[in-house]
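As you look at this complex, bear in mind that one protein chain is not there, while each of the others sits in place.
After this line comes chain A, so read on.
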Amino acid sequence: MRSLLPAVAEQLFQDIQKTYQETSQIPDDLLIALKFVFGSCALQALDLVDQRSVTCLTSPSGRKAFQVMGGSGHLYTCFLSCHYCPCPAFAYSVLRRNQDLLCKHILAVYLCQAMAATQQESVSDQQMSTLLSPTGTP
């Protein structure tokens, strides 16, 4: 996912990906860095990763989107190329207060990509249209 993340966050994900490929673990120093950069949502995002909550949806046209199962059981559709999540935390902490870079769902997407822990699912082009449209938000 091409993003508007600060360089330090981009580097952090690259380091996590490299280390995880080699050791299948995220060392403590990277976990501490993750918490430092992303705050409280870092641990929540890691929980989502552990629960295999992130799915990459692909349609026959090649269009992709990420779907994240939140802790409350809601399904949130996030985009591939820019930051957006329909969850209340994104609307409040990211958009309105500009306090956080990401919500836990988008962070979970980044972490799953770095750790190759994303589930894969195919949908039809029509289903993808429904998921992406404004009327498709939960």
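Just so it is clear, a residue touches a chain if its C-beta (ideal position, glycine included) is under 8 Å from a C-beta of that chain, and two chains touch if they have at least 3 such contacts; residues count from 1.
Here, contacts and distances are computed from a predicted model.
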Of the options "Peptidase S26 domain-containing protein", "Small monomeric GTPase protein", "Large ribosomal subunit protein bL20m" or "SWIM-type zinc finger 7 associated protein 1", which is the UniProt protein name for the chain that has been left out of view? "SWIM-type zinc finger 7 associated protein 1"
One chain isn't shown here. Among A:Gln21, A:Ser40, A:Ser61 or A:Ser122, which residue touches it? A:Ser61
Over the whole complex, note the residues of chain A touching the chain we left out. 2, 4, 59, 61-65, 79-84, 86, 90-91, 95-96, 98, 125-126, 128-130, 132-137
